[in-house]
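Note that this complex is displayed minus one protein chain, with the remaining chains in position.
Then we have chain A:
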Amino acid sequence: MTDYPADQALLARLRAGEQKAFRELVATYQGAMRAVAFAIVGSRQADEAVQDAWLSVVRGLDAFQARSSLKTWLLTITANSAKNRLKQNRREVLLDDLPAPHGSIGDERFSESGHWLLAPHAWHHDSPDALLTEDELRQCLERTLASLPSQQGSVLHLREREGLELEEICNLLQVSASNVRVLLHRARLKVYATLEHFEETGQC
């Protein structure tokens, strides 16, 4: 019995060594796996950690019992590979921040009493589709995402693009819930600042 019938079908094809099945697997999960590895070992070793993870996945296909989803299994393997790469103790969560290209929504936007000094303008585009038709905006966003410290970027990726729950992110990255929330919030405000800048100036 399994709760993951779609995974079962894919799993059978993977076990048969079907290349298209691997293509599906890689396309679906590589981004999330990279984000997990990136958060744990940083950019220099992330690719190696993901490679290690893929090898473990191929090796573990027969033993995998499908008691969890494929996604959970893959991300757990990735987190473990990344941790194995970290020979020393776990890195401290980098709550130090790096500046983003268009800043954030920082204290300077508010008066001493906490009211908006520089309130948000209404954006011209009011749907994601409308915003994403702008090539330059897409590139601009990519630049902001690339500027995020590794853990901030990974947490944002796992939450927004992979749809992981905060709790799953905490467990995978072994970061406390409050730190995950801090990282996520900082990253979101930077993304906001980039969109705001683009909406106001029409350029990156």
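Basically, a residue touches a chain if its C-beta (ideal position, glycine included) is under 8 Å from a C-beta of that chain, and two chains touch if they have at least 3 such contacts; residues count from 1.
Just so it is clear, contacts and distances are computed from a predicted model.
A.B. asks: When one chain of this assembly is omitted, its UniProt record names it as which of these: "Branched-chain amino acid ABC transport protein", "Serine/threonine-protein kinase RsbT", "ABC transporter domain-containing protein" or "Anti-sigma factor"?
C.D. replies: The record for the missing subunit names the protein "Anti-sigma factor".
A.B. asks: In the whole complex, not just what's shown, which of A:R85, A:R143 or A:R181 touches the removed chain?
C.D. replies: Here the residue in touch with the unshown chain is A:R181.
A.B. asks: Of A:R23, A:R44 or A:R67, which one is in contact with the hidden chain?
C.D. replies: Counting the whole complex, the residue in contact with the absent chain is A:R23.
A.B. asks: Considering the whole complex rather than only what is displayed, give the residues of chain A touching the chain that is not shown.
C.D. replies: Within chain A, the residues that touch the unshown chain are 14-19, 21-23, 25-27, 30-31, 54-55, 57-59, 61, 105, 107, 109-110, 113-116, 119-120, 122-123, 126-129, 131-132, 138, 141-142, 156, 159-161, 166, 181, 184-185, 188-189, 191-192, 195-196.
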